[in-house]
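Removed: one protein chain of the complex. Kept in place: all other protein chains.
Up next is subunit A:
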Amino acid sequence: MQGRLTGKVAFITGLARGQGRAHALRLASEGADIVGLDLCAQIDTVDYPMSTPDDLAETVKLVEGLDRRIVARIGDVRDAESIRSVVRSGLDEFGRLDFVIANAGIMPIWGEHSDTMAAWQDCLDVLLTGVLNTIEATYPQLVAQGSGGSIVITSSMAGVAPMMRTLEGRTLGLLGYSAAKAALVNLAQNYASILAAHHIRVNTVHPTGTRTPMVVNEVMANHVVKDHPDDLKALVNAMPVDMVEPEDIAAAVAWLCSDDSRYFTGSSLRIDAGASLR
């Protein structure tokens, strides 16, 4: 198989389902082998069901169905050694690393536990420190290889515009989610700056509402549809679609990994169906 990414290796966090799975399938379909991890367990402040080992197994099956190789582990982005261990496994198998997709995320923004300091802290730990841990565990390998690379960070439209529309919709979890996603832009710019000399590019992607289990679930539906319909305005796109698909974000990630974007770095790429126009 020959593709834009043939012979390359991608490390992906949040691999079990949603955007992480879509990224794995898209990058594999373009020729890359995959290394990655997912928590596959629940975090107390998250009221919707998080990923499971069965989800991770499904990603494995789908990637192998594309005739690509995959190293898939349970791991926690909040734990730097957990990430390093999976990276080492990937290097043992494939001998190189080219792309880093810092994607793992949680969204305890609405629901029973969302308006707590614990939800705020979990957002910072997973979404911000988790990305820091991911990049710190991987960039030295990219530098050492001397052949460039691409780091893609999953931010959000919540990182560039306020998601809150009403006082009733305010939660500490949503503040934590938004603040962490905004901070990722700064993190990306700093890493982009220091890694540019090594042809390692660092960018953020900013999806609008995306049809994944993190967004499409009973907790979200109850909050928005039943209790706080005004908050739906935060998710309105200019284009006539209620959400985008994870594959739409994966297409952008594949472009950011490929040489087609070889001088694109330190940038924020919005895949928002025009949401920022509203």
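By our rule, a residue touches a chain if its C-beta (ideal position, glycine included) is under 8 Å from a C-beta of that chain, and two chains touch if they have at least 3 such contacts; residues count from 1.
The definition used in the following text is that contacts and distances are computed from a predicted model.
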{"item": "\"Ferredoxin\", \"TRAP transporter small permease protein\", \"Acetolactate synthase\" or \"Cell division topological specificity factor\" - which is the UniProt name of the missing chain", "value": "\"Ferredoxin\""}
{"item": "Candidates A:A22, A:I43 or A:A72 - the one touching the absent chain", "value": "A:A72"}
{"item": "Residue among A:K61, A:R170, A:R262 or A:R278 touching the omitted chain", "value": "A:K61"}
{"item": "Options A:L25, A:C40, A:I153 or A:I271, residue touching the unrepresented chain", "value": "A:C40"}
{"item": "In subunit A, positions touching the absent partner", "value": "40, 53, 56-57, 60-61, 64, 69-74, 85, 89, 93"}
